[in-house]
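Every protein chain but one is kept in place in this view of the complex.
For reference, chains read A and B in written order, and residue numbers begin at 1 within each chain.
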Amino acid sequence: MHKYIGKRLLMMIPVLIGVSFLVFFILAVSPGDPTRMILGQQASEESIQAMREELGLDNNLFVRYFNYMTDVFRGDFGTSWKTQLEVLPQVLGYFPNTVILSIAGILVAILIGVPIGILSAKRQYTWVDNIATVLGLIGVAMPNFWLGLLLVMLFSVNLGWLPSSGMGEGAALLPSLILPALTIGTGCAASIMRMTRSSMLESMRQDYIDTARAKGLKEGYITRMHMFKNALIPIVTIIGLQFGMLLGGAALTETIFSWPGLGRFMIESIKAKDMPMVLGSAMFLALMYSVVNLLVDILYAYVDPRIKAQYHSMGGKKRGSKRFEKQHS
Amino acid sequence: MEANALKNNTAEVGRTEQVKARSLWADAVRRFKKNKMAVISLIFLLVLAGIGVTTLVIDWATDSSIYDEKVIDQNLMQRFEAPSKEHVLGLDEFGRDILLRILWGTRYSLFMSIAAVLAAGIFGVMIGAVAGYYGGRVDNVIMRLMDIVLSLPYMLLAIAIVAALGPGLVNVLISIAIGYIPEFARITRASVMTIREREFIEAAKAVGASDMTIIFRQILPNAMAPLIVEATMAVAGAILSIAGLSFLGLGIQPPLPEWGAMLTNARGYIRDAWHITVFPGLAILITILALNIIGDGLRDALDPKLKN
Partner (left out) sequence: MDNILDIKDLVVRYETEDGIVRAVNSVSLELPKGASLGLVGETGAGKTTLAKSVLRLIQWPPGKIAGGSIMYQGEDLTAISEDAMCKIRGKEISMIFQDPMTALNPVMTVGKQISEAIAAHENVSSEQADEKMREMLTMVGIDPERAGEYPHQFSGGMKQRVVIAIALACNPRLLIADEPTTALDVTIQAQVLELIKNLRSRLGTSMLLITHDLGVVAQNCEYVAIMYAGEIIEKGSLRDVFKNGLHPYTKGLFASIPKLNEDVDRLKPIDGLMPDPANLPEGCKFHPRCSMAKEICRCQIPEQTEISPGHMVCCHCFGSHKDAWKGE
């Protein structure tokens, strides 16, 4: 198992290089002269030239990327163009809040999506299934920032039960987390529910379910140990994938609820045209997604022994089609 | 002489393939018609598209005077007015009719999404066809690139591109489109690879058809079914993404009546006027719902084996 994890970690390196280059490439080619932004419109030609050299803007893109990454490995993500603050401590300050929010969101999504999906499959064609299917369709189509607004309207403004913005500390953390987590998790819950349902329906009609029934096992046990375990691969896939959607959606949810997370910070930096901050935030979010993907791949091996065997024999498998699976669930 | 016979033969094979394809489509249409929800959704979407076109025609005919007066111009005296007979969905924070803004917003939400997906589709199909048809190193390089694009969360990618390019219609369109290219490329590549070795392709090669002809005349029609399903779903996703970007202030900028942009200020007025928040969001929800149902219906109709 260690060998397998090690292999997956090694395979992550090219992905990380590719992703960081893509993010760097997109953000570094942005039009506009950063030196003007830093020094102001009145700056003299010499000081601007000096600044260009300091920032290394005259080098070609690959050299700039290489320099950036070397600095990154030294823990230096650059300094803000606006506030002259160092990027890394800023990003590290916001990052945990985003982690808390996304983990709470994915937990909400799993706790709602998986049980309803299983129930819906077990009661196929009944009213339970019909209601779950309709809710699933609506949940997938729901713009999560709109859901967030509706939740605020209902639970904060009208009922006054939960805070509508900010992140509480200590005991106040949980109430302030509920609405954002629901906002970010509901759409994912619907996708997870739909995938759980179809995956369960698939495993329910396999021959080994007949074998299990013929052994005289109880239906609940069969559902857990035989149907669900075999349905897990697509479910784990969709959960990993939804985690990515959730990280993307974090910017929206964090903005609505004034949640002090990395997504909101990134949007504010974009509006302030503070590229080093944007770059640092995007790198962290992309890194987090890659780590989640890695965890999903490791989970696969626990869930399905055939995949582990494949790794031992071939040393790799094709990845990368995850969003597709989501949309075709 | 021989080549000619072969050519006829190829034409023959091609024709039977076409006949087969035609009956496949007829079957699909028949199955789709059975799905009531999907048919209703399709009608809804066509009506919505019709409205979108009508608003464009009106603007063209009136030189945008109605648009400027009713959709853009502010009328602060009447702000927050609740839904009434005159203004069915009420007035927004600047006293503009929400219904009219939603209808005029169709061009940004629906048409821009379709345009973005079309652009993504064209590039994606070309890239995928090249990768699948030539295989080998070309395929490897292209698909690894696509993998990297897929290793970024979609919204993060869109936000980063828009951050780099700045807001504006074309920039939003580009940022939305790029994220969907890999999907189309992957589907096309898969279809091309399964079909590449079939006899009628060999035959077409034998009579000297060029690579491009083979790709566009023989291979692509066979990949249409999954591409159409993907495109439908992608339009739904694109509407959501455009709305999200606009809501964040990175996409379509106010006062343009894009549905997500209409919600930008809603957060501040949530205590004063519920209808400002509810209706634009409902428009997004219903449109996406319709697209998803159509997509599901198309998939079931085109590939009945997948249906549960």
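Heads up, the rule we're going with is that contacts are C-beta pairs under 8 Å (C-beta built on N, C-alpha and C of every residue); 3 or more make two chains touch, one makes a residue touch a chain.
The shown structure was predicted, so the numbers you read here are calculated from the model rather than taken from an experiment.
Participant: Under the definition given at the start, what are the shown partners of the omitted chain?
Facilitator: Contacts of the unshown chain, counting the full complex: A.
Participant: For the chain not shown, which residue from A:Pro89, A:Gly160 or A:Gly216 touches it across the whole complex?
Facilitator: A:Gly216
Participant: Out of A:Arg8, A:Arg197 or A:His226, which residue would touch the omitted chain in the full complex?
Facilitator: Of the candidates A:Arg8, A:Arg197 or A:His226, A:His226 is in touch with the missing chain.
Participant: Extract the touching residues of chain A with respect to the undisplayed chain.
Facilitator: 124-125, 206-208, 210-219, 225-226, 229-230, 232, 303-306, 309
Here, only the chains that are shown with their structure count from here on.
Participant: Quick check: in the complex, which residue numbers of chain A touch chain B?
Facilitator: 15, 18-19, 22-23, 26-27, 29-31, 124, 137-138, 140-143, 145-146, 149-150, 152-153, 157, 198, 201-202, 244-245, 247-249, 251-252, 255-256, 266-267, 270-271, 278, 282, 285-286, 289-290, 293, 319-324, 327-328
Participant: Going by the contact rule at the top, pick out the chain B residues touching chain A in the complex.
Facilitator: Those residues of chain B that touch chain A are 143-166, 182-183, 186-187, 229-230, 233-234, 236-237, 240, 243-244, 247-250, 260, 263, 266-267, 270-271, 274, 277-278, 280-281, 284-286, 288-289, 292-293, 299, 308.
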